[in-house]
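Removed from the display is one protein chain of the complex; every other protein chain stays in position.
Chain lettering (A and B) follows the sequence in which the chains are written, and residue indices restart at 1 in each chain.
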Amino acid sequence: MSWFYFFDLCGTAVFALTGALAAGRHRMDPFGVTVLAAVTAVGGGTIRDAIIGATPVFWLRDPNYLIVILATVGFTLVFIRRPRKVPQYTLPIADALGLALFTVIGAQKALSLGLNGMSAVIMGLITGVGGGIIRDVLCRQIPMVLRTEIYATASILGGIAYTLSLQLGMNSQTALWLSMLSALILRLAAIRWHLSLPAFDLKTRRD
Amino acid sequence: MSWFYFFDLCGTAVFALTGALAAGRHRMDPFGVTVLAAVTAVGGGTIRDAIIGATPVFWLRDPNYLIVILATVGFTLVFIRRPRKVPQYTLPIADALGLALFTVIGAQKALSLGLNGMSAVIMGLITGVGGGIIRDVLCRQIPMVLRTEIYATASILGGIAYTLSLQLGMNSQTALWLSMLSALILRLAAIRWHLSLPAFDLKTRRD
Partner (left out) sequence: MSWFYFFDLCGTAVFALTGALAAGRHRMDPFGVTVLAAVTAVGGGTIRDAIIGATPVFWLRDPNYLIVILATVGFTLVFIRRPRKVPQYTLPIADALGLALFTVIGAQKALSLGLNGMSAVIMGLITGVGGGIIRDVLCRQIPMVLRTEIYATASILGGIAYTLSLQLGMNSQTALWLSMLSALILRLAAIRWHLSLPAFDLKTRRD
């Protein structure tokens, strides 16, 4: 099993976990939890595959993704029963991990299909942020990507790092680790220290 | 005309009706009503076809679906003018009927394309709940599938019943009726007696 495949399944698990935790905040039943976890975990990759035309989409061709989702939901339902036991930052940190992993997976998939570097960065972004956007829209939260804290930025950085590393002749496994960690560290730092780029602000009246 | 096709058009009509009724609660004009009715009626099947790669999607290949939607919208606009005349449970009951019909149609389509049983259940679920989710998100309602009452559960039950019946060698028409009725009855019972599975609840602090 390659590192790419392993990372893809890891990203699926952590995004499924964020979906299941979000479902728990809306008091959903086990099947509703499963639906939200699955949509979060495969939503971004599904949009990517539909846009590229790689149909049937990935999780119809490889049942392991669905098995990982079901196992994650089962684990969540059994072991995370008391709200107090979920540390405050569990959801954002799991989301950050999924964002970093899926960004690189998405860029890799685009490059392997012969798309150019710019498209690869965008495919990484769609794969990384798509599932979380669907999760947040369904739960009527403002999507994380719309808030000020560095989010899309981390995904775009990861995608550019991966694409550039390969074009500079780096080994694909090193590029994978390097770009994944750069996106993850940037996003975690943004959560920890509330880092943000200057906002484009048309709301506050300043003059 | 086969039962499958007839049921598919019936599901299209009842989901179009739920979209038109939801539009009436937002005071939309006739073309807005038509858009919401159409999105609700074909949304789930469109996502299904895009995911499978069955493009152009079904309603581009067969104009009868659009004709059914236009007829349903015309009927709704002409005959349902006074709010008091819409009994309280019209929308959820029509939605339940559409959910049951589209679940079986979606599973059937997946199986006819050679997908395995697990994928068929998921395709049934996407076809059954997709349109209603889009309708509710556009109207800024919490999607029915996110609420506690048995909803996704009914669709999954119907999909499993259909797939298992066929694998046990049952006649495809009997399997169609059996699975459709099982999903419908479960969902109607859930509406009538407010049945729900135990919720996964991370909101209430219990300790």
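As a convention for this text, a residue touches a chain if its C-beta (ideal position, glycine included) is under 8 Å from a C-beta of that chain, and two chains touch if they have at least 3 such contacts.
Keep in mind that this is a model prediction, so the values were computed, not measured.
Asks: Would you mind spotting which of A:L70, A:L115 or A:I191 touches the chain that isn't drawn?
Replies: Only one listed residue reaches the unshown chain, and that is A:L115.
Asks: From the list A:L91, A:I133, A:A161 or A:A183, which touches the chain that is not on show?
Replies: Candidates A:L91, A:I133, A:A161 or A:A183; residue touching the omitted chain: A:I133.
Asks: Across the whole complex, list the residues on subunit B that are touched by the chain not included here.
Replies: 20-21, 23-36, 46, 50, 53, 55-57, 60, 63, 66, 76-77, 80, 82-84, 86, 137-140
Asks: Which parts of subunit A are in contact with the chain that was left out?
Replies: Residues in contact with the chain left out: 50-53, 55, 115-116, 118-119, 122, 125, 129, 133, 137, 140, 142-143, 145-148, 150-153, 156, 196-207.
Here, only the chains that are shown with their structure count from here on.
Asks: Determine the centre-to-centre distance between subunit A and subunit B, using the mean Cα coordinates as centres, and give it in whole Å.
Replies: 29
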